[in-house]
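To start, the structure itself, in structure tokens.
Of the protein chains in this complex, one is absent; all others appear in place.
Let's turn to chain A:
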Amino acid sequence: MEEEDTRDYSEPCVQCSVVNWGLTDEGRFYCKSCHNVIERTKEVLTSDVVPNTKIQSISRGFRKRKKIDKGWEWYVCEGFQYILKKQAEALQTLGVCPQMKDEILCNFWRRYLQKSKQAYCTTPASYTSKALSMSDISTDVDSEPERISIHGLSSFSESDGDLQTESSFGHVSSIGNASARETTSICSGSVDGGSYLLKRKKGNLRMSMPMTLSFCYIALLWLREPVTLSDLLRFVIDGHIPYLNAFQYFPEEMKLYGVDLKIFRVESWPVYEDVHNKMSELAAFLDLPCFPAITDSCFLHPNILCIKYLMEANLPDELHNWTCRVVKKINVGETDFLTLDPVNKSARKVKYDVLAAAIIIVVLKLLFLLDDQYEWLNANFAGKRNQKNKEGCLWFDFKKWYKIMKKSVDVEQKKLDEERARCLWKCEKPLFYSAKEKSVVLKKRQMVVNLQRQFGALSGSMQVAEKQSPSSFQLNWAEENTDGNCFHGHILEGVLQEKGNSLTTMNTKYWLCTVKLCNEKICGHLTHYKESDFPQSYQFVLNLFSFLLRVPASLIHEEVCLIEHKLFKTKLHRK
């Protein structure tokens, strides 16, 4: 506590010229190195900062209460710590082993604090609340820039009479007459909120909300838990893992306002690629050694993941042989390839789920060509054959599969879209930038709650069905169903032929998604996906997996192109 009160005073001691102040019992300042007591007392510092005036005298007596209770002093990383803790607990309830929270994640977090010099080190970064120029803060943040008013007391003419825009970006009285002596503060609940958003020093990794998920994922990866990144993000969006409004778990005394909002408020769902990239950056930043190896029996191995996705996509089990063959041929099943090694910077970081989905798509292309002709002709053939032989194994009929899958995916997609539209983004704990806004925000909140109650009553009994318990599988196809919707047991008779000892495809053609890959550094991606360039069947299959994984189709397409290039490497290079 004493540190808070003395932090702002940075005058060197008269006797020993060191800035190291403490407080005596009476509340007077004394120099810790030479025990020189000075006249200054605590009271001066805790009086309100009145903009543009100098503090003339020590005011005792009636002190004007600040409109916002200061509460505790807290640092931004403490906030993130709370959030991470909650997320780990949520994962634990989902079935992840308890080791993750207490050992792995904890240690990673401590290591992060150490590396970024926020704690556990000898010289923590200083948080002098210097006057900061507004442009620094606004350029670095990628959320929407507010209209900043330096004299943030007048309301704009076009705004409503009783609401201000986010103009009062802190009581920035210090702009223009900044001086190191004057104590100013960017309005924020946390101590270092303002400086946190400044352009980071090279090599330093700044924490953000999506980063918390990167942390979780890295911990899960270390433990080789059977949760892929797409599963994790799906749980987040479905609300099983705290992310949106995670700050409501902060204790009461940790007040959140001002610049903290930019850090902790979430306006968009995390994007797969974003989290994945941050994860690799994080792994490198933390100087982690090579991760535990991912072997054949590990969930994240393509062979195993392919089984899962084949089941979810309602495809025949026989396809698994083919996925294993492809995996072997392009060597993506190697431990070295799959395991994350932060030391090896040039190695491509593997997206396990996307890889598995892409392999399945390549196999489908190998067997069915997916050029909008071959698969339908084949389907007709299989359909006719199935008609004739009702008993015995059914041949896989692409057309029937397409119909069933399209219908169910459309239904699910529609449900998903409605769920997204129904999502409530705001929570009970109100957020405001400054004291002036607080009453307005609270009033609005109250009004919204009232109106929601009124319309909620009118919605009738469509009350929110409690979130179903999360499951790894989104679509379930049961063999026992007599309506013949399940294709797991179907055989690939129509597309395969014997050749010597092994089976090979009847289809002898193949079309490449792209002949040449782009330069990742220039384009950002290796390929670009334009729907109209590709056959409808391919688009459908891509969209199916894009729905299952909740990633954009272009990401899976990129992986498919990569696999094809590896598979047909010799043919391509001969060109």
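In this section, a contact is a pair of C-beta atoms (placed from the backbone, for glycine too) under 8 Å apart; a residue touches a chain by one contact, two chains touch by 3 or more; residues count from 1.
Assume contacts and distances are computed from a predicted model.
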| query | Going by UniProt, what is the name of the one chain that was not included in the view, given "Calcineurin-like EF-hand protein 1", "TATA-box binding protein associated factor, RNA polymerase I subunit A", "Clathrin adaptor, mu subunit" or "Alanine aminotransferase 2"? | reply | "TATA-box binding protein associated factor, RNA polymerase I subunit A"
| task | Taking the full complex into account, find the residue in A:444, A:488, A:550 or A:566 that is in contact with the omitted chain. | result | A:444
| task | For the chain that's not shown, point to the residue among A:420, A:509 or A:571 touching it. | result | A:420
| note | Touch assignment to the omitted chain, from A:106, A:304, A:324 or A:518, lands on A:518
| request: Would you mind spotting which of A:459, A:476 or A:504 touches the chain that isn't drawn? | output: A:459
| field | Contact partner of the left-out chain, one of A:11, A:102, A:238 or A:533 | value | A:533
| said: Touching residues of chain A against the unshown chain: what are they? | reply: 143-144, 146-147, 158-163, 165-166, 265, 267-269, 372-373, 376-377, 380, 399, 402-403, 406, 417-418, 420-426, 441, 444-445, 447-448, 450-452, 454-460, 462, 514-516, 518, 523, 528-533, 535-536, 552, 554
